[in-house]
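The complex appears here minus one protein chain, its other protein chains still in place.
Entry: chain A
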Amino acid sequence: MSSLSEMPELVMENIMWFSDFRSVLTLRQVCRDFRNFIDDLNDSKLPDSKILKMGIISEPDENKIMLDFLESEDSFHRIEYSEYENSRKFQEKTTYLENLNIVDVAIRDLELILKFQKSNLECFSFCFDDFSIQDDSSIHNLPIKLSNMLNVTGRKIKTKKFTVKSHCQFQIMSVLPLAEPEILEFINLFSLDDNMELEIDEIAKTEQWKKAMIFRSDCHLLNLNVEDICHFSSCALKTNSISARDLDFLKKTYISSSNFESSYFELKNFNKNEEISNLWGPEFISGSTRQWYFRLKDSEKKIMRIEIYQDCDIQFDIVKMSEVRNGAIVHDYNEN
């Protein structure tokens, strides 16, 4: 009888192509010959993994790394790597890694899964919650090793949304360049430390930042330059303060932009009210909120609203004409 392991290359290629991604991973575990064959196969000959979302998480309890992937809303998988046990667990099956390191194994698994990714992911998230893990744990190397792996293979993560939960800027800077800039739309940064500060001018130099359309961050941003954020159709961030001149620059950019939706700035302090009134004219006051309305360059029906709440938060958004408050003035579009 002919065995599956004696099939010619073309036949094996065909079988791989018609298999689903998990069958190929299973075949890879059958024997050395299959593993070599699959690893040497060009990515274009592998089936699409059809994964929607992926995530890699370092977890301080029990020194673990988790690799999550969601194929559809009702099909979620997790591979768990435990530093204490030096093991990998997938679907109730635990493998002991002997002399291998969990970080290396997790990264190799991720690399393998990415080989099968043809369609774009909706979201890829990183969570580096290693602050309370002992200093000598290899889990601290996860961000830098991830960065090395993808630099070596030249592979970029094709995802629309890129989420990083971290407690220092270095972690973000290690992984943000891994996203494919042509596909990235949304950068979402979370701080795992309440006092976390980010020097955003460094992050703004990346290609990923320049190509993204949406930005959200709950970290406190330093060195914010409004020219770095004016291309976002939507953004929400925290920073010290924004000058009246910079706010006016944003206003001018937004009213002439065709894709602007909203932006929200949470400021530590803002005391440029007089300057702003001089620039934008009389405001409409409602409680502790001051509002201005401006016509847009490309729309008759929609209006840009600017609101300053309690002298610290500022919001720009687009509203319908009917949402303009009674008694408020709608300023005509004026480039200057």
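In this text, contacts are C-beta pairs under 8 Å (C-beta built on N, C-alpha and C of every residue); 3 or more make two chains touch, one makes a residue touch a chain; residues count from 1.
We take it that contacts and distances are computed from a predicted model.
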Looking at what's absent rather than what's present, what does UniProt name the missing chain, "Translation initiation factor eIF2B subunit alpha", "Ribosomal RNA-processing protein 42", "Vacuolar protein-sorting-associated protein 36" or "Skp1-related protein"?
"Skp1-related protein"
Residue among A:T26, A:S243 or A:S256 that touches the chain left out of view
A:T26
Out of A:V11, A:L100, A:I285 or A:M321, which touches the unshown chain?
A:V11
Spell out the interface residues on chain A facing the chain that's missing from view.
1-5, 7-8, 10-11, 14-20, 23, 26-27, 29-32
